[in-house]
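Heads up, one of the protein chains got dropped from this complex, but the rest are sitting where they should.
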Amino acid sequence: MAEAVLQTSVRAARAPRHSVLRKVMQRKSTIAFMMTLPLILLIAILVLYPALYSIHLATLNKSMERFVGFGNFLFLFKRETFWMVVRQSCLFAITAVIFKALIGFIVAHFVHNIPAKGQRKWRGMLLVPWVIPPAMSCLAWLWLFDPSYSALNWLFDRLGIEPIPWLGDAGWARFSVILVNIWIGAPFFMIMYLAALKSVPEQLYEAAAIDGANWWQRMWYVTIPMMRNIMAITALFSLIVTFANFDIVRILTAGGPIDRTHVFATWAFWIGIQGSDIPLGASISLFMVPILTIAAIFILRDIHRRAGETAA
Amino acid sequence: MTVASLHHSLAPPRRRKYGSMSAERRWALHWSYFFLVVFAIFFLTPPVYMLITSFKSSAEISAATNPWWVSHPTLGNYRELLTSAQFLTFFRNSAMVSLIVVAITMLISIPAAFALSRMRFWGSATLATGVFLTYLIPETLLFIPLFKMFALLNEYAGIELINHWWVLLLLYPTLTVPFCTWIMIGYFASIPKELDEAALMDGANYRQVLTRVFIPVALPGLIAATIFAFTVSWAQFLYPLAFTTSADQLVLPVGIITSLIKGDVFNWGQIMTGALLGAAPPLVIYAFLMDYYIAGLTAGATKG
Partner (left out) sequence: MAHVSLRKIVKRFDDTEAVRGIDLEIADKEFVVLVGPSGCGKSTTLRMIAGLEEITSGDIAVDGEVVNDVPPKDRDMAMVFQNYALYPHMTVYENMSFGLRLKRYPKTEIARRVQEAARILDITELLQRKPRQLSGGQRQRVAMGRAIVRNPKVFLFDEPLSNLDAKLRVQMRTEIKRVHQKVRTTTVYVTHDQVEAMTLADRVVVMNRGLIEQIGAPNDLYHDPATRFVAGFIGSPAMNFLQCSVEEADGELRVRLSEDIALPVPAARHARYKAHLGRSGLTFGLRPEHLTEAKPNGDRQPAYIDAMLEVTEPLGMETLVFFRIRGIDVCGRVSPEAGAREGARMRLAARMDNMHLIDDATGRVL
């Protein structure tokens, strides 16, 4: 290496000065670096810097003139609403992810069960909720949940069921928000699980059938172990997205009734942008970091392990 | 002879076994269809209800007749929205933002993915992991510091970013570029190394290897990434809500919600029509390029 550099410089010394620069510019690693520079700048300026800046912001007072250290956090800890938001965020994310995974798994199996030529059609139909921009589909749900014109309540009325205060009552509002979350997210799980199901070699099922395994045993000993990786990583991805979700709560309830459906993202928006208390808003959103980090670590571990497997 | 007789004696019970299996199979198939229909109803009700409502006049809606049926179908809502200057502005803003963001995303992520998948350099492996981690950072974590950063930029440098639709051109790439780079790395990595070496031997420079070999060969991945970038930009709600307020700077999702919902007056026919029109571009892309769409969706977790 040193020799090569030496040779380059010796040869360059004979040539005019600017060719040294040109040589450096022509080097493979230089070209590669130049090609990634826009990406690096984008990440550094618009992701990394704001992320760190948000930590700085969280240590300032409301007018952003005074350093208050952990003051904002201590203030939050003392507020009832904060703990409610923590509970709600976790409840929403965990419940929604579990049901998305469950429904996705079941639907994927049904799609996998039917003849191959019909699968495309069904798959296409069932993915529609994921394709519609969430803000748009939430409006449809808002209309379905309308206190006086709810089309769902109209149906329930025909069946003799009392009208449901979908978004008016704290408990039902939480249920509705989770329901819409599941409606949007389950198709994604379905697609991922379907891809995973298709990747299980048919011979494994034939071998299991020859060994006398029944449906449940085939599911337990073949399907689930083969899909475990994708199931886990999909759930982790979804956990991140669901936990940090903003659109659904914002459009359906805007956090109401009386903050009973706020999650971190919507509460941070409420306090930080609408209430103009940027430091407090930043502090609130920072509370998402621990859960996101844990999920990210598990995802990374899985990806590295798979990279290791393919390399070996 | 012995083999033949053996087969003979085995055949009847075997056939019965197959028979029972196929009955079991047919039963499973019926249930599969039944549940698929149930789930399809669950998944398709909101968009269908959007469509139904969009054909209703305000009078019919407030009359509170059967909400699932249109007695006097009208295209009035569509006519009104498609001739409304405001709605068309939203649509134009959305289209501009999404298309330019797609272009920016491709310009940044394709060269970066090429370099990261092919040209090892100092820190390239770390950078690839970093790109993936960035993809995991949600916008809800960044909008407050970004808002403050842009406000300060205006205060000190006089560059006014907030409340212009093009501020979104800076913000959306943070959502699209990491994922697109990540899946393009996967697609590029699956191209055999000899192919770029052959191109280099044929006299291509790195730019030509990228444009004449890699991009055409990885075209399916490129389409998937483009679709992703477009749909994410089109659907993004938080950034425009936080960064734009003037009616002429809004994009569709925010525009519909802030302008069609006036105080407590909900013109649901128009809202549903607007939402449906807002959902149309992604739906149309999905209808025509479903396989690419799904490939892009599954690539994030299955590649790498």
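Each chain carries a letter (A and B) given by its place in the written order, and its residues are counted from 1.
Simple rule for what comes next: contacts are C-beta pairs under 8 Å (C-beta built on N, C-alpha and C of every residue); 3 or more make two chains touch, one makes a residue touch a chain.
Owing to the predicted nature of the structure, the values given are computational and were not obtained by experimental measurement.
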Residue in contact with the excluded chain [from B:23, B:198 or B:247]: B:198
On chain B, residues whose C-beta touches the chain left out of the figure: 192, 194-195, 197-205, 208, 212-213, 216-217, 219
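What we mean here is this: only the chains that are shown with their structure count from here on.
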Centre-of-Cα separation between chain B and chain A, whole angstrom: 14
Chain B-touching residues of chain A, taken from the complex the two chains share: 28-29, 31-33, 35-36, 38-40, 42-43, 46-47, 49-51, 53-54, 57, 103, 106-107, 109-111, 113-114, 120, 122-137, 139-141, 143-144, 146, 148-149, 151, 154-155, 183, 186-188, 191-192, 195, 230, 233-234, 237, 240-241, 243-247, 250-251, 264-265, 268-269, 272-273, 278, 281-282, 285-286, 288-289, 292, 295-296, 299-300, 303, 306-307
Of chain B, residues touching chain A in the complex: 28-29, 32-33, 35-36, 39-40, 42-47, 49-50, 53, 61, 64, 66-68, 107-109, 111-112, 114-116, 118-122, 124, 127, 129-134, 136-149, 170-171, 173-174, 177-178, 181, 206, 231, 234-235, 237-238, 241-242, 253-254, 256-257, 266, 268, 271-272, 275-276, 278-279, 282-283, 286-287, 290, 293-294, 297-298, 300-302, 304
